[in-house]
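My questions all concern the structure below.
And then chain A:
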Amino acid sequence: MISARLLALALGLSLAAPIHAQTKDWQAVLDEARGQNVFWHAWGGDARTNAFIEWVSAQTSQRYGVTVTQVKLSDTAEAVTRVLSEKAAGRDEGGAVDLIWINGPNFLAMKEQGLLHGPFVADLPNARYLDLSPEAPASVDFTVPVEGMESPWRLARFVFVHDSERAPEPPRSMAEFVTWAEANPGRMTHPAVSNFMGATFLKQALVELAPDPAMLQEPATPETFETATAPLWEWYDALRPNLWREGRTLPENQGVQQQLLNDGEIDIAMSFDPASTAAAIAEGLLPDTARVFVTEGGMIGNVSFVAIPYNAANKAGAKVVADFLISPEAQAHMQDITVLGSFSVLDPARLDAEAQALFDALPTAEALPRLEDLGPTLLEPHASWMTLLTEEWSRRYTQ
Partner candidate 1 sequence: MSLILEHVTITRPDGAKLIRGLTLNVAPGSVTTVMGPSGIGKSTLLDAIAGSLAPGFALSGRITLNGRDLTALPPERRRIGLMFQDALLFPHLSLAGNLAFGLDPRIRGRAARAQAVDEALAEAGLAGLGLRDPATLSGGQRARAALMRTLLAAPEALLLDEPFGKLDMSLRDEIQRFVFDHAAARGVPVLLVSHDPQDAAAAGGPVVALA
Partner candidate 2 sequence: MRAVPALLLAALVAPVVLGLWQTGRAAFGIMPALGRETPSLEPWRQLFALPGLGGSIRLSLVSGLGAAILSLLIALALVQALQGRLSAARAARWLAPFLAVPHAALAIGMAFLLAPSGWIARALAPLMDWTRPPGAASVNDPWGMALMLGLMVKEIPFLMLVILAALGQVPLARIMAMGRALGYGPGAVWLRLVLPAIWPMLRLPFWVVLVYSVSNVDMAIILGPANPPVLGVAVTRWFVSPDLAMILPASAGAILQAGLAGAVIAAAWGAERLAARLGPAWLARGGRGPAGAPGWMAGAVLRLAAMAGLVLMAAGLLAMAALAIWSLAFRWPFPLILPEAWSLNAWSMTAPGWRRALMTSVLLAGTTASLSLALAVAWLQAAPARMRAEWLILLPLLVPQIGFLHGLNVVFLRAGLQADLLAVGMGQMLFVFPYVLLSLSGPWRAVDPRLMRTAAALGAGPWRRLVAVRLPVLLRPLLTAWAIGIAVSVAQYLPTLYLGAGRVATLTTEAVTLASGSDRRVSGVYASLQALVPLLAYACAFVIPAWWHRDRRALAGAFR
């Protein structure tokens, strides 16, 4: 009995020893963070996400004495611009932005301009639940290596939504959208391409239609861009005349598009959140007959991150919030269909039984797809493709 306890103690000590230094550093962060108010700049167009951030603030203030104020953006780039104008004005500390919900081109821009603080992710205690191997989804953002400069917090999977009553047979591939729209003119659209969701619709088609999808993982050059996108523009030219309002006007973002689906103006919408459809039905934001569908080849997926600007006034507080976001409790709460319904970014293999139980206890809903229904996850092309796609699209289709 005694020997067993000694053994356990010895084991525990040997395990704890390397962690001990880290715990001590983290304690310093916690001490510094106490009393800080973290300004989290996050897209504010989704009331559920906003409510989730309110919940995060309540939790972190109770646990660590750190409050969170969401700065609701209509576009993440607003926060990037803000940090840049602070740099322009020589304000290298005490900046207004503490934490940004970020990914893709915005991350690339900030990283390239040296506007980020870090690397900090490995120092977060809850990072032990993440798969941080170089190829893992949480280590690459649009093929750009994260290198610890941003911490994951929610999983995004591109999915389509259709009204199963008005449009019972949705297209099964991106190519089929053309024939579907021909048969149902004016009944679908996509968000403006300047919007993340609109650009993703084009990228989804690009991944499926490009002669050699592998070249999309490399930075685009004028030559590769032309070769890879030729079939895409052909496809889009065929699709466009049968879009809602002949494609001359596009909804500002997916929120407006979802509203159009709810109003019955269109039959197909899209989302970055497989659970959002079930949640929207429960909230009266979509008809009961709305369902998620995916194309056969799989859909683009990416991870949403949080990053800390180089001049943030409350870096310690921001780290505490980033750490809390990847705790099993926060992730399970987030995955709750009645809360956000976003899939967790944690590696299931690293969860202990207690953490696993939190996820198993979550409620389900009829319109909530199972993970296996969603098919394979396609990688985001390199961030340069999105910038070029957006520019080329504006050049071709702006009157």
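Candidate entries met the following condition: all candidates are chains of the complex that A comes from, given by their letters.
Quick note on the criterion: contacts are C-beta pairs under 8 Å (C-beta built on N, C-alpha and C of every residue); 3 or more make two chains touch, one makes a residue touch a chain; residues count from 1.
Small disclaimer: the values here were computed from a predicted structure and weren't measured.
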Sticking to the defined contact criterion, which numbered candidate from 1 or 2 is in contact with chain A in this complex? 2
How about chain A: which of its residues touch candidate 2 in the complex? 39, 41, 44-47, 50-51, 54, 69, 71-82, 84-91, 94, 96-97, 104-106, 109, 113, 166, 186, 192, 194, 244-245, 248-256, 258-260, 262-265, 280, 283-285, 287, 387, 394-395, 397-399
